[in-house]
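Note that one protein chain is taken out, while the other chains of the complex remain in position.
Up next is chain A:
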Amino acid sequence: MMQFGIFSVGQVSTDPATGRVQSEHDKIRMMVRLARRAEEVGLDVFATGEHHNPPFVPSSPTTLLGYVAAQTERLVLSTATTLITTNDPVKIAEDYATLQHLSDGRTDLMMGRGNTAPVYPWFGKDIRDGIDLAIENYHLLHRLWREDVVDWKGQHRTALQGFTATPRPLDGVPPFVWHGSIRSPEIAEQAAYYGDGFFHNNIFWPMEHVQRMIALYRRRYEHYGHGSADQAIVGLGGQVYMRPKAADAIREFRPYFDTSYVYANGPSLEETMKTTPLTVGTPEQVVERTLAFRDAVGDYQRQLFTLDLGLPEEAVMEQIDILGEEVVPVLRKEFAIGRPAHVPDAPTHASLLTAKNAKSDDDKEGATR
């Protein structure tokens, strides 16, 4: 029904106790090990970030995900996020179609603009064009995966005449696309327009803000005729750290929180847990908090957790184990209760292929009638 998984920003960690900085090599291999463990404990999705500056390592997501694909059987490989602003949409079309073939359809991706200002000029772009780039580039990507021959002209990229992106998507089914945005209504609108998924990372910001974004996306999804608002495809993030005793979780997590590049020198851990969905406590508390997400945004399709914000590998592995053994099985059961039958499951290659075949059968029937 719902998909559960982990997403990783991919920063090398610094041990707050010793100051030891992890090597890039170790972090890259660690991301592979986390993905494998996620599959082993029964999670559904592994998503990697994309960054082009230290202390982050995943600048080449399809290389990483291709390698993970070779070592896994079932795991869906995704991104959080793919920079639709600074990457060439032609290259995204080719890279992810290739990954889709190599992973036998276990590929989807999440578009994001990226919030690191200097990345734009490094790739010849301007951050002030962020929304424009996201809209124009994705429109081209959307066409490249659906039209065999594309003529195209835009503001931000050289024109194309008679261009065919290769390889063509697996079974003629483009990878499913999520659009991620923390605060831009234009991106919720974009996701709704195409009938794509909308993902809110749901960390760092208050839930009521997340609710507004999701509500907008759902309303506009219905407006554009893809189904009713409660059939829109919603994904949420979340950040957790768990221990059998809540006090231990807080004590162990605090040094990482206090030195984290996002949280340091801001509101305290306690304030942040109150104002944002960050949950540091027992697995039961994480279950309770996560189930409340549904009360806020309605039945949804994908829940990803981020675990490795600076934590050492051992600790992250342990968190994946707890997710797989104690949290996700309960969430699967509880989320299924009261979920209306018309609310779709998370889209997969198989479900999209079935839908495509059903549609072409309908079309054939229509033609012979």
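Operating definition for what follows: a contact is a pair of C-beta atoms (placed from the backbone, for glycine too) under 8 Å apart; a residue touches a chain by one contact, two chains touch by 3 or more; residues count from 1.
The rule is short, and it goes like this: contacts and distances are computed from a predicted model.
Per UniProt, the protein behind the absent chain is "NADPH-dependent FMN reductase"; the candidates were "RNA polymerase sigma-70 factor", "Sugar ABC transporter permease", "Zinc/manganese transport system substrate-binding protein" or "NADPH-dependent FMN reductase". The residue touching the chain not shown here, chosen from A:121, A:167, A:244 or A:267, is A:267.
Summary of contacts with the chain left out: across A:102, A:131, A:269 or A:330, the touching residue is A:131. The chain that is not drawn here is touched, among residues A:14, A:98, A:259 or A:275, by A:275. In the complete complex, the residue from A:121, A:172, A:206 or A:340 that touches the missing chain is A:206.
In the full complex, chain A makes contact with the omitted chain through residues 131, 135-136, 139, 185-186, 188-190, 192-193, 204-206, 209, 212-213, 215-216, 220, 224, 263-267, 271-272, 275-276.
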